[in-house]
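As you look at this complex, bear in mind that one protein chain is not there, while each of the others sits in place.
Entry: chain A
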Amino acid sequence: MTATTETRIGQPYLAALRKKLPHAVLEERWQTDDQVTVTVKLGSLPEAVATLYYEHDGWLSTMVGNDERSLNGCFALYYVLSMEGAQKCHVIVHALVSADDLEFPSVTPKVPAAVWYEREVRDMFGLRPVGLPDERRLVLPDDWPDGLYPLRKDSMDYRFRPEPTADNETYKFVNDSKVETTVVPLGPLHITSDEPGHFRLFVDGETIVDADYRMFYVHRGMEKLAETRMGYNEVTFLADRVCGICGYAHSVAYASSVENALGIRVPDRAQAIRAILLETERMHSHLLNLGLVCHFTGFDTGFMQFFRVREKAMTLAEMLTGSRKTYAINLIGGVRRDILGEQRLTTLKLIGELRAEVKRLIDILVSTPNFEGRVKGVGLLDPQVARDYSPVGPVVRGSGHRRDTRADHAFAGYKLIDMPVHTQAGCDILSRTLVRIAEFFDSIAIIEKLLEDTPTGPILTEDFAYKPYKFALGYTEAPRGEDMHWSMTGDNQKLYRWRCRASTYNNWPVLRYMLRGNTVSDAPLIVGSIDPCYSCTDRVTIVDVNKARSKTIAYKEMERYCRERTDSPLK
């Protein structure tokens, strides 16, 4: 918005793009000093994205489809690249897709990280990625009617639920193995879970040869809901509910996307409070994952201890926000609740206790005899696979890549501190766990630092007006990695488009590679190590390639096998 030529970060990338593809770039628009949208010719889209991705340290953060027919007669695609080379910024490659033929050249053959995004934009807008290797549905259920594209502006009311068109699930699970395998299905539904998934493991004896999975069984249509029913401030509360564990990260990402789009200067004190609460959220989330690691390695006492200590982080959130979860603290322009002197002292006391107690528990965990044996060298994520698919958070940092939104694109209160980034080179479950452990202690240090010299002043600004059709990115580093939101304001006090991408979305595609070559009994541990909402994976279908038989195993049984590693359910 207020970007001037001197302060803009990322101009060398644009220069390089113009040099390599002289006639492709049509227009550049700066949303902030470090966010630029470049419009390219549709035919050059894959080349432009691939150039930024592989030649200039770009990572694919999200892709936004938008029905802009009422604005310019076309559909639009925005490929968001997080540039993590010498200059850290976001470059958004934008292209218009004709509303008549609805086709665009797929970026996936050049940049594999685009695969889920292109499958999703096909489901939601009916745009056809030409050359996309995987043409299955991603988000829409198999029994959803053909030709009904939910996010098109003229398609349907947000409350409409079409009749299912089929009784059976017709999803085709992919198995790339050269040998014969057995199928192990995990899923699809678990009555107590918030997000079920169906896993299918292809095994040879006890070894996983390949894996495939289907998610989005409970797609909640939040983007549509926000675009049609809610005002700008109300969406901050909806974003709080994207995830039951790290919802606040979404709320901050959403609020900052609108703030960036409108050029709102959020008071520093509000930014510091946001960072303090984000770290509070990270503490409880990482403790939850550490507890689960204990559980899956058969160390249930450790699980209980981590969950006991985690209560302190929940108490902290309750004291600072009034609620253990769904903090409901953000508004566009700042926060709703200040941190007062007394709360500051209690916070310092609580995190002091947390530091001491968690340190003792970590000592116990790493000295547990079979812990290292279960997690070292298991669930390997090859750094090159990671490079190709743009995973985020402890998953990518555990494979040696220094990616952390807090450091790369400092937002909220992280501008006020020096942000350490922890990486591990082991690429396994142990590495991911060690990253989380280090980050837990960082969170404490960050909160201490921000409470020590909190900027003074107001916590909310109302000194702005909404303008139609302004758009920008907003992002946070959630406990599971980068959350990326893209918002475009509308002309009716509602969002024209809200695109919300949760961190785990970027981590699912690499899970397949992490499972390959491991034993079935390690599968729950590996899935747990990307820290998804765990109960999703209820049952597994195991297919034995050699014996050509298939068997469905209850998740409880898989979990038992993972913990005890005796009496294989495959026999």
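For this structure, a couple of remarks:
Everything below uses one rule, namely that a contact is a pair of C-beta atoms (placed from the backbone, for glycine too) under 8 Å apart; a residue touches a chain by one contact, two chains touch by 3 or more; residues count from 1.
Please note the rule applied: contacts and distances are computed from a predicted model.
Chosen from "His-Xaa-Ser system radical SAM maturase HxsB", "ABC-type polar-amino-acid transporter", "Formate hydrogenlyase complex iron-sulfur subunit" or "Carrier domain-containing protein", the protein name that UniProt gives for the omitted chain reads "Formate hydrogenlyase complex iron-sulfur subunit". Residue A:237 is the one among A:237, A:303 or A:371 that touches the chain not shown. Of the options A:50, A:156 or A:364, the residue whose C-beta touches the omitted chain is A:364.
Touching the chain that is not shown, out of A:207, A:228, A:326 or A:461: A:326 (per the contact rule at the top). Contact with the omitted chain, checked across A:29, A:265 or A:308, is made by A:308.
For chain A, the residues touching the absent chain in the complete assembly are 230, 233-234, 237-238, 241, 301-302, 305, 308, 315, 318-319, 321-323, 326, 328, 336-337, 360-361, 363-364, 367.
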